[in-house]
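Just passing along the structure, written as structure tokens.
Missing here is one protein chain; the remaining ones are kept as they sit in the complex.
Letters are used for the chains, namely A and B, taken in the order the chains are written, and counting of residues starts over at 1 for each.
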Amino acid sequence: MSTPDLAIAPSSRRLPAHLNGLVPVLVLLAGWEIASRSGLVDPKLLPSLLAVAGRAGRELVEGRLAVDVAASLARDIAGFAIGSLAGIVAGLALGLSRPADRLIGPSFNAVKQIAIFAWIPLISVWFGVGEAAKVAFIALAAFTPVAVNTWEGARAAPPKLMEVARVLEFGRWRSLRLVILPAALPAIFAGLHLGLINAWLATVGAEYFMTVGPGIGGLMTEGREHFHMDLVLLGVLLLGLIGLALNTLATRLEARALRWRHR
Amino acid sequence: MTNLELSRVAPESALHESALIAGNGRLDLPVEIDPKPLGALLRPALYALEALAFPLALLGLWTLSSRLGWLPAQILPAPDQVAATLAELAGNGDLWFHTSISLLRVVQGFALGGTLGLLLGIAMGLSPRVRRSVEPLFTALAQVPPLGWIPVLMLLVGIDEGLKLLIIAKAALIPVALNTHKGIRNVPDSLREVGAVLAFDRWATLTRIVLPAAVPSIFTGVRYGLTSAWLALVAVELLASSEGLGYLMVWGRQLFQLDMVIAAMLVVGLVGFALDWTLSRVERRLQRWELAGS
């Protein structure tokens, strides 16, 4: 357990280290295919990979899959845009204004304790079960982490730099633009990243609970009701892939925007 | 000098080297008595008042709007009606019944997922081989939100307790495993070197250095895990349950009794808060050493 000795690099491995991790995945997939093909497991419960792929092809050709994915993504982005914008505004207001912080902060902290899905029944009454309700719910899910992080970031402006701003007589607006916002940026991005993940979770949830209209959630619900496991698994795959893509995108953008931190 | 005395002086007055040498072990350290003006005593009360002003104003507006009929009761029931429903549910034992079922589910699921996550995180943190072979699969599974597994598991295990347990456990497992892994990998090399110099074996290194140093990160994971388990519980109860707080909300929604929905939401918020608060207390106790100085 001492420090890793650079001189002893493992060179006698069959596969490059970064490919090693793929072995269990491949074994799992192969086991799955064999179990399904051989009838070891009921193919109705565990359809073969080819069956899932075939289902994907059919859904794509029939045109429904593209519509479902597009509908989910559009909802996710709309909700995220509204929620994160509102979150940044609210967070800045709370972080920059002492009265807002003291008057509204505690209430906000209390309300955010309510698990996000608990809002669904209320939202479905207020907004119906159509598109508006789904987007409202997704926006709410994105709002909370963005607001919390922006709030904390804006409140924690580094005192030493604020002193510099005072010495240089920056004034309110320039202090905000040149000190507070740049200092809060990492926190705001962290909030946006969390908000994006939350929004995708909420998109799935909204589509489960408010099943009107196309969407990946609807696709999975339909698959479950008709016992089409291949359709359900296709849905899981899509959720994972899109979630991964959004996450990767957010990480890249965050890294780009915060390049100065590593210089 | 006991620990208690020390902690009383430690925060502000740095224990000076010179005092130490002069006093030769017997020290008369100054105990600062904080002079509290009246304003300082009143300040917490003032903050509490300010914090309450906003929700009270909202409550007033809410009451006013229902009195004047601005919003129909099907959209927003009067606050006194919500309070009455809450009292009624509490009085006839329904509230306790549903809450206890939800709590039991979340505790069981969290215990299962948290334990597995902890073990997985430790294994991944300690062994590069385990990490290399598990990480891609783990990352792939983690990408799908807990809700995504609900339809699959519904077909595989039905809609009984097994479903709830698995969904909640999965929700708790990911953050616990990730943060445990991260905490262990980030143990400072400088402390590992001290262990090496003091001839620690693997076991001593694990129990004296790696785990204590990883505790803050592990605890972050545990708190995230519990929050995420509670979130998953509400979701799965809304979708497939015939008891529990989530079910109470669905039931109220179907009867168009929004007072019941809001009452259940309040309890969901309260329980979520209580769970997080309890963990934050435990966390502070476990990390006394960090708070001791500053």
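Annotations for the structure displayed:
Definition applied: a residue touches a chain if its C-beta (ideal position, glycine included) is under 8 Å from a C-beta of that chain, and two chains touch if they have at least 3 such contacts.
In this section, contacts and distances are computed from a predicted model.
Selecting from "Heme exporter protein B", "3-isopropylmalate dehydratase small subunit", "ECF-type sigma factor" or "ABC transporter ATP-binding protein", the unshown chain of this assembly corresponds to "ABC transporter ATP-binding protein" (UniProt protein name).
Among B:A73, B:A90, B:L141 or B:L191, only B:L191 touches the chain that is left out of the view.
If you put the hidden chain back, the residue from B:A204, B:L266 or B:L279 that touches it is B:A204.
By the touch definition given at the top, subunit B reaches the unshown chain through residues 1-3, 6-7, 10, 14-18, 20-21, 24-27, 190-191, 193-194, 196-201, 204, 208-209, 212-213, 215, 287-290, 292-294.
Definition applied: only the chains that are shown with their structure count from here on.
Centre-to-centre, using mean CA coordinates, subunit A is 20 Å away from subunit B.
Those residues of subunit B lying in contact with subunit A across their complex are 47, 50-51, 53-55, 58, 74-75, 132-137, 140, 143-152, 154-156, 189, 192-193, 195-196, 200, 202, 205, 230-231, 233-235, 238-239, 245-246, 249-250, 252-253, 256, 258, 261-262, 264-265, 268-270, 272-273, 276. Listed in rising order, the residues of subunit A touching subunit B in the complex are 1-3, 17-18, 20-25, 28, 45, 102-107, 110-111, 113-122, 124-126, 200-201, 204-205, 208-209, 220-221, 223-224, 227, 229, 232-233, 235-236, 239-241, 243-244, 247.
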